[in-house]
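Dumping the structure here so I can ask a few things about it.
A protein chain is absent from this complex, but the other protein chains hold their places.
Our next item is chain A:
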Amino acid sequence: MADIVLDKVGKQYPDGTVAVRDVDLEIADGEFVILVGPSGCGKSTLLNMIAGLEDISSGELRIGGERMNEKAPRDRDIAMVFQSYALYPNMTVRENMAFPLRLAKLDKATIDEKVAEAAKVLELTELLERKPANLSGGQRQRVAMGRAIVRSPKAFLMDEPLSNLDAKLRVQMRTVVSRLQKRLGTTTVYVTHDQTEAMTLGDRVVVLRAGVVQQVGDPQTLYDHPANLFVAGFIGSPAMNFLSARALDGALRTALGDVPIGDRLRGMLERGEAPQEMILGVRPEHFEDAALVDEAARAKGREFEAPVELVESMGSDKYVYLTVEGERASSAELEELAADAGAADLPAGGANLVTRLSAESRVREGGPYKVWFNLEKIHLFDPSDGRNITLHEGRAAGIS
């Protein structure tokens, strides 16, 4: 067990492409850290650099206080679980799990004992004599985990270990991974492109974009206080709604109506710290059916009316899709997020709003409907660099 420290770690390929830029990260002993981001953001490269499978171009990597840059993977004493599981097809489950121990030249009795123990933890005892070809996806995944835990390494590295499983199994395995990590208390770095996995698994989440760390924090902080447009859009499902907003005459003109500006924001506007044109971000659950909002709460937000395009009832609540007038917000970050979500070529013109209303709402498709949204929970972003203007000392302060 050990801590992992990345000190300005970077990766540049011979052709000049920069995959990872100056990453500073301190992972405490026993911590579960998630690296998350869209494909191509450098998260797997970063993991491979910690593993020693890729060279570090600049900066320093320390595991347990010891410099690791030049050490071969086998000398770093860390285990890795691959997306493809990478089980040795010619070996049985037992031999697969015993492989790292055999290479470490442990005696046979110890090996048997450790394999049996790991197999018991992962419920693989019945499958020990099978070959990987005769296992289901979930079982193979568990064997891969077993091979990692038998040697009690200093740290686990996991590269999208659940991506090849079907949705239901993935949720199950998520809890298995989480429980296992808590039980063993081994430092773990976990790579995923799935923000749900990132939110549910990690003690801390590192959001990466184009090789640069966007924000590091516990899941709730990332969700409530995103540092920039990219983090705001990436974390949360359904994603945050983004609309263009313009500061004019002490109010914010948006497609959801005029919103009053508080003193802090006014000051920023006057000092030129905030641009006139901004992007407004509201999470789906910060909308509510206006009819269900009580008087006390009503004052904290605003009401607006918009045509209802679609209602999806989830039982516990309703996803209501509204069409609002006005331009869609645009920025480089938003385009990248849309491309990652495969929604880059949605029809332009008008903006679609995703809202999550209470199940009691009597909203119907077709006609216009009155919806309320919470002003305390909205975010404003600078379209040029994506930073969160409403963030005050690391906390989202709304537009007060």
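We take it that a contact is a pair of C-beta atoms (placed from the backbone, for glycine too) under 8 Å apart; a residue touches a chain by one contact, two chains touch by 3 or more; residues count from 1.
Here is the rule we go by: contacts and distances are computed from a predicted model.
Participant: Out of "Inner-membrane translocator", "Na+/H+ antiporter subunit C", "Sugar ABC transporter permease" or "Acetyl-coenzyme A carboxylase carboxyl transferase subunit alpha", what name does the UniProt record list for the absent chain?
Facilitator: When "Inner-membrane translocator", "Na+/H+ antiporter subunit C", "Sugar ABC transporter permease" or "Acetyl-coenzyme A carboxylase carboxyl transferase subunit alpha" are compared with UniProt, the left-out chain turns out to be "Sugar ABC transporter permease".
Participant: Among the options A:Leu6, A:Met80, A:Val115 or A:Val293, which residue touches the chain absent from this view?
Facilitator: Counting the whole complex, the residue in contact with the absent chain is A:Met80.
Participant: Contacts of chain A with the missing chain: which residues?
Facilitator: Touch set of chain A with respect to the missing chain: 51-53, 72-74, 78-80, 82-84, 86, 88-91, 99-100, 103-104, 132-133, 147.
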